[in-house]
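Here's a structure for you.
The excerpt is restricted to a subset of chains, each kept in its original location.
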């Protein structure tokens, strides 16, 4: 069983939890351990409770454990919230003067033999004659000491991170770090001494949002139009801040409707463009999705799911927008739905989305979730970029009726044949029609694209032992907790993981359903939306479902506990 | 080249009512393109949904008939993808001021280099004559037996309040003048808004040819926005011509630092991008 360790760095929104958390994660990675880092934060700018938890090990890790070994907290609310989520034998380090644990928390600490260390970070900052606002770095130093890691690695990471920050007294920061590292409260035996990965410091840590932005650049995408909305906002940031190197047009639009219309306009003209949003913004894009379906104009939308309907739980995770991705946009037209789970498939699937969207001239929706959009995945390398396939072709009629359903598409260009792209139903030449036969012919032609597309859709990937008795079936980030759980249990478990959600391939599911294996649907929503799709497409109905919809992701323990039942 | 109006005419039977102002608008528009020696394959026209949008069958070029209220947003995305093409957004007063007013407002703010033709026939014509913001307050319309209970929007005042770089008014009954105005709008390097007072004998018979003839007065560009506002606020006469133009402000894409040294258009740049140096940030 893999030895894994989890450190949670917590405090209030506005205390630099995000920045210091990222630094800590990368420093742990650079210390030779595969690291996964998961953020929790409130839907406010200052206050509430926020945290960054690093799970690390010699082996690959893709999910968080529910209970962390160390908890370092800069603020009272975070400390009380997370105390009862510490593993037995864990350590609490906090910097809150005369903090009082509740009875229930004290009881938990006692029962689980948790050590509590109070560290007056402000005093140490003063002693290291550094400004008080740098006090939070002190606790990082002490944590590093507990872990028994090389302080130079963390120091290097801090210097690297703030190297472009003007008017920052770097040496004062380092003095605080060392102050914490040398804090005299010795706790032995908590070091993490698993085998280090060789030259793992060259490995990368990036979120699905960042991987999608990079994948779009690899796919030759030249424009990004978006309206900010958690959890997809950071894609605007990555593409905006790198716009000088890429030359991309990065435009914050005045609404989601404007953003997706500008994407459709740019794709219609023959460049590559996309947008990203969350559930509420995607609802506003649905009419345009239907228009792209009817006009067979390529369209790529990233739907970063978050918990709940309405405004919901804006900064927490969930995967309850599959039905919307599959069905939104009035009328019947072909679409493709993909779902990524980590950084690697996010990087690849956005490129596939562009190729599919241009080849089949259909809207493609790539589903992500707050859980992968905003978590740091540790990867050795990004895979090689996927060959750009544009499938541009001149022809007689832009909407020629063909067997494959794909009509010739050439981009508007001086000297080329003009054509009419028409959101009214139309004949091969694009002219509006009300003639029944033409309407049926064109509707059937468009739908044939789904059959053609399905031929090139890969089967879901099977992970785990062939002879596994229990096979979890899911999409998105659920695979990550299952794969991590495989390394923490003797039990033989398998995971059938869908990246290509629609059109849906059924062979593997039906094969497994005939075997004696226990198939368990695993979804981060309340109604088992993927299960409904599988029932519809493959006539297989799950008898066992592991559904979680409390706005938290699946933790490794959730899988292990389920297996125990 | 020998470009003529013929190159822009299509074989498709036109569906507007006899006497509809849309005929005049298309004549003026086609002539403007011909005069500027722009061939159909160099023009992208986005159409809205309404009688104006049914003009899609009447004129050649790369045409996209999209959704109601969205032709301006569609045109902005098309323009940015290939600034070599002349991009025109065609829209009705209903689509422009109701469903899609955000696109007009932020198009002006961003100053994209496209030309917007607003067919102001003072009603939602295609859905059989409902009131719009340009229908006179108090006028009896569809489902308003006692007249429209709300105020109007003066397109000129709204546009001029947003520091635009080009606002003009034209009249469907004067295609010649319309041609000159459209030519100036297309040549203007920025967001050109052209409000076209459009005859609609079916649902707006009161504003007929005579009504307009009595009110339309040609004017010359005003040097300041406040003068232009005075001109458009005039209720007796309807001033036509380029009413305000500001050539000092640069169009959106010319302001983009990262595009200043790039000669190609986005449609020519779909190649695998280099992520090596960006990726280093994630180590």
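In this document, chain identifiers A and B correspond to the written order of the chains, with residue numbering beginning at 1 in each.
Please note the rule applied: a residue touches a chain if its C-beta (ideal position, glycine included) is under 8 Å from a C-beta of that chain, and two chains touch if they have at least 3 such contacts.
On a predicted model such as this, the values are computed, not experimentally measured, just so you know.
This structure file describes a complex whose protein chains are present as A x2, B x2, with one copy per kind shown here.
We adopt the following convention: only the chains that are shown with their structure count from here on.
In this assembly, the C-alpha centroid of subunit A lies 41 Å from the C-alpha centroid of subunit B. Interface residues of subunit B facing subunit A in the complex, by the touch rule stated above, are 12, 39-42, 44, 46, 49, 56-57, 60-67, 70, 73-82, 84-85, 102-103, 105-106, 110, 253, 256-259, 262, 265-267, 269-275, 277-279, 282-283.
For subunit A in complex with subunit B, the residues that touch the partner chain are 26, 201-206, 210, 214, 217-223, 225, 238, 242-249, 251, 253-255, 257-258, 261-273, 287-288, 291, 295, 382, 385, 388, 390, 411-424, 430-432.
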